[in-house]
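Here the complex is missing one protein chain, while the rest keep their positions.
Chain lettering (A, B and C) follows the sequence in which the chains are written, and residue indices restart at 1 in each chain.
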Amino acid sequence: MMLPPQSITPIEVGRLVGNVERFRNEGYRLVQIGCTKVADHYEINYCFDKDYMFEVLRITVTADTEVPSITGMYWGAFIYENEMHDLFGIQVKGMNIDFKGTLIKTRVKFPFSQAAEKVATPKPAPAKAEPKKEEAP
Amino acid sequence: MTYLAKSPWIVHYNGSSCNGCDIEILAALTPVFDVERFGIINTGNPKHADILLVTGSVNSQNREPLKNVYDQIPDPKVVVAIGICATSGGIFRECYNVYGGTDTTIPVDVYVPGCAARPESIIDGVVKALGILEEKRKKIQEKAGEPLKAGGAV
Amino acid sequence: MTKQIIVPFGPQHPVLPEPIHLDLVLEDERVIDAVPSIGYIHRGFEKLVEKREFTEYTYIAERTCGICSFIHGATYCQAIEQIMNIEVPERAQYLRVIWSEYSRLHSHLLWLGLFADAFGFENLFMGAWRIRERVLDVLEQTTGGRVIQGSAKIGGVRRDISGEKLDAMVKDLDILDREMKDLTTVFLEDESVKHRLRNVGILSREDAYHLGAVGPTARGSGAAFDLRMTGYGAYDRLNFQLVTDSCGDCYSRCLVRAKELFTSTDLIRQAAKKIPDGPIDVKVTGAPNGEFFMRAEQPRGELVHYVKGNGTKFLARSRIRTPTLTNIPPLVKILQGCELADVPVIVLSIDPCISCTER
Partner (left out) sequence: MVFFEMTKTALKSVLSKPATILYPFEPAKKTDLSRGHVVFDGSKCISCGICMKKCPAQAILVTKEAKTWQIDRFRCIVCNSCVDTCPAKCLSMDTQYTAPVSVKGVEVFTITYVKPVKPPADKAGAAGE
């Protein structure tokens, strides 16, 4: 069965808080906040759900944009916002619980905003260990 | 029924495992596999343990805790790496946060492959570890110049 | 004013099956605040989409979690199928339902056992895990793997279940039902268990809904939503009732999970009856171009697999929002005001799966 296509509403960063407030007032629950790096900017998706109606708000920001926190409306959003900060380096302003980059400690700082090559641990040579046993079939 | 002369106690450390091997270790403790019939007890305290079971790969966060747990186990001690992630880093080897298998951090005595390692496999690994534990115990006693006692206190 | 002290709880703690760290702010025996810190299991494998082709990423998606492995795999596959417009054969959809429900049985029984262990009822723990082996046997007989099933595949499933095997499975379900009935009776009716769980860790419906609680954690507070109701896969052709309870304490969450066991066996019976003959997979060609948020119901609640493809064999992004991640804020709220001795039980009552959470 194919599910209905999902609509994604792109909005400006400045209108984010107002839109989220509208969702909150209409009784939507926050499903998730997720970030994606596309070329040199970031897409942040805010997903809401009410009675299985799925809505997505999308803001597009650059690395140095400060994103307003929505923890005022959804207290639980801090977990996603901290995660976004730790993995992508997005600055979120006004979180209710700010871990200051210690929620997820990673070996590389902001791993998801780096190019694949830089993050990659050196690729181990494919199994070059001394052959332990030689078996003829 | 007794199968072994000694009752080795194990301590389980969860590295960055996917839970698959962890629940198989727990499954080995429960009725169907029941390793307690060997006198094996899963203890939470490393100072009580003889065998350290490690599941999951080592990442930047759990490297120090793992070393810490290892250091606290009294000699002689044996480390068993359970599952592919613990033996070599497995499918997550190339992730940015993963250092690799357990042997990148602490010496490993037995490698148990499998994804997830089966409870039977884990029992095999622990039994193998017991042999190594006994050898290590003998070595320590010889070094200390004590006469060897069969079944003496470890 | 009483002096406040901070007690670190975890990551390696005898009662915790998995590393989660909580800083508990205490006033005497009462918890005033809890600050979670995660990341002990963070591997960062979402980044692996840049190195593995999207077909092989299925195996990695499956290894997000060893408890609900099949559902992770199947949900990821469904996300790709939605983007690529692949119509999955009917039989495969039913098989996915069957395996998903077996995974749910396996997960809930596992959780009941661990929960019993957390409140100190060792016998019940062993009992639950003995019954669970029955479920694992079926999973192994049909997929080849005990905990990592590995039978999901983009475009269908990798293995078929024969007619005789299905009949045998349905017959086996009766024994399973009987054993689970005995087990859950203890959980739900034993006085000492009730004493331990009633009125502990109360989460109101309002809080549950707006803090983002999902799955049994939300349903135990009366927030009735279950993604299976949206009818993905073959769920729209099967009948089932939502299990909810309105109290919102640990007992309610336990009750919801205990009753869901029987919903699952019922769903398997229905699926086994209705399953049509036919192929189990379709050939997949090309690469995904587009994005989709696939939502599915995991034993712990709503799971979101977001996949963004760019028309190449390598995906642009895969994001996995697991139920435990979104259950953490409600957990923090529940912990505020509870007693220190209840912390292990409360933490377990949301069924935390840390390896999912941290990916």
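Assume a contact is a pair of C-beta atoms (placed from the backbone, for glycine too) under 8 Å apart; a residue touches a chain by one contact, two chains touch by 3 or more.
Just so it is clear, the model here is predicted, and its values are computed rather than measured.
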Missing-partner contacts on chain C, residue numbers: 52, 55-57, 59-60, 63, 130, 133, 137, 140-145, 148, 150, 158-159
Footprint left on chain B by the chain that the document does not show: 31-34, 37, 80, 84, 87-88, 90-91, 93, 101, 109-115, 118, 120-121, 123-125, 127-128, 132
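Just so it is clear, only the chains that are shown with their structure count from here on.
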Pair sharing more residue contacts (C-beta pairs) when A-C is set against A-B: A-C
Reference chain B; chain at largest CA-centroid distance: A
Separation of chain B from chain C, taking each centre as the mean of its C-alpha atoms, in whole Å: 28
Inter-centroid spacing, chain C versus chain A (mean Cα positions, whole Å): 22
Rounded Å distance, chain A centre to chain B centre (Cα mean): 36
Interface hub residues of chain C, defined as touching at least two other chains: 39, 42, 44, 47, 51, 358
For chain A, residues that touch 2 or more chains besides their own: 105-106, 111, 119-120
Chain B residues within the chain A interface of the complex: 59-61, 93-98
Parts of chain A lying in touch with chain C, wherever the complex brings them together: 1-3, 6, 8, 24, 29-32, 34-38, 45, 47, 49, 51-52, 54, 56, 74-80, 83, 97, 99, 102-106, 111-112, 116, 119-120
Residues of chain C touching chain B in the complex: 11-15, 17-19, 39-45, 47-48, 51, 59-60, 63-67, 69, 110, 113, 125-126, 129-130, 132-133, 136, 145-148, 353, 355-356, 358
